[in-house]
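With one protein chain withheld, the remaining protein chains of the complex are depicted in position.
Entry: chain A
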């Protein structure tokens, strides 16, 4: 045993060392060749220029547009789906947000909706979150964003309903069948690595721009967590319990209905929570394809750099996210709490629920009948004060903090971003491609190298190579910053239970927010630049990295740390020689997740001056002749995502092994 160890230890050390040297060598060769070939074959494409592929996409779009009502595939399939979804969304909208026919107000006015929100929250969870829900919903009205909020809620609710309709049965199936699980898992993995953004473009091709596309994009984005978590819940029911049911002669159906489903209910509700949060995030981004609601207010305000309005609407999104998250989280824990509180509560629960239902029905009736209960009173004065306060704060920040913020921006931009970006964009495409493939091979192995090669080839094919490289540069710079933050805070959290307990709820809350709202405060601080997008991306992606690293550090066995301490290590040595090396696979996983999160945010940052791929996609939605280019840019984002994901995953497997 010792002999074997002695033999392999220096060997492994040598291999790791040499891998590091190979990476350095690749970078050196790249720099040298960059100096020689700088500015040649960079595949730059001006903003209005198109390639053959883009024109072809445009033609496809035109052809589909022309034949939308004649082609049987559309007539009987896509259009039908759009119709059903449109009707569903329309129905919910008429119920709570949009006027119907002769009625100048929706069927249920604000009082009814607030009552319903409170009642449902109380019924599925507890009275505390019910109060939160009532307060949150009333706040939308005070902000003067009642209708926008209800539009967002309508779309979210419709998308979640449809998503769950498919996701829960699929999840149960994946939980029961190993084969189906094997098929569906990589698919879900793939879907989850995609930035929210990229679902939008291809869907508009089939379902036009509007609420239907937005809802479909949302449900596609929101379904995977529910499928995955449901399957996981079914699979984690202890085998001994299932065996006990078998031994009592339960049929498969009985086992499913009486054992598996009840035992996984709590986890499944967590899946529903994830789905709702994903749906909300997506619905706000779907404003780019004309989805109504708060997202639209934010997008319009961002485009006119109206920080006050954007902040007000962003705040409404945050409040909605908090309400939905708290209610569903509390719902998953309710049964447990109810059971503990004893049976007295249970006997009173039914009559109380009935009374509540009657009260809610009265509120709904009032809001249906009387104008004062239908239209939110007041003129949204709170909203304007919030907006003007945000504007004042912005002006103050720009006047007083510009020294600091500009310095920070310039240091990062000139010191890190610009050189790196020019290395990527000014190198000949084949040089960058070769470097990526080589790095993939060294870090991730042969398979990652092949993936990288294919992705590079396809990226060139999309015709937006140069923009892709700009996005790549921002993504990498942001990821580096994310990892710095992640390691510092992750190690701190991993080592101190206290810090973990203080920080974790904040991080959880931060992860729940739709990525969109992160742009607003940084727009106020840094103006419309690439840097704004990068900072927003760092803030968006850092929580997940911190949590993964903290968990990795925490997972290092206590005894190992104890052994190191007893050997006389100081704190720094314990961190650098024990805890970080032993959580290496957590670090790689954090890098993977950080990259994916950053990528999705950098792309959204196209709205606030980050340019590149994000801008191409947004422009594609608004300008017909750029549609094809937008679609190609969306494809490029997917390719970047796949490349990042494959290389980092392969690297994670290597370090884990």
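Descriptive notes on the structure:
Methods note: a contact is a pair of C-beta atoms (placed from the backbone, for glycine too) under 8 Å apart; a residue touches a chain by one contact, two chains touch by 3 or more; residues count from 1.
Here is the rule we use: contacts and distances are computed from a predicted model.
You can't see one chain of this complex, but its UniProt record names it "Glycine/betaine ABC transporter ATP-binding protein", from the set "Heme exporter protein C", "Beta-lactamase", "TonB-dependent receptor plug domain-containing protein" or "Glycine/betaine ABC transporter ATP-binding protein".
Across the entire complex, the residue among A:258, A:400 or A:577 in touch with the chain not shown is A:258.
Annotation: of A:49, A:189 or A:246, A:246 touches the absent chain (contact as defined above). Of the listed residues A:52, A:72 or A:238, the one in contact with the hidden chain in the full complex is A:238. Listed here are the chain A residues that touch the chain not shown: 238, 240-251, 254, 258-259, 262-263, 265, 335, 339, 343.
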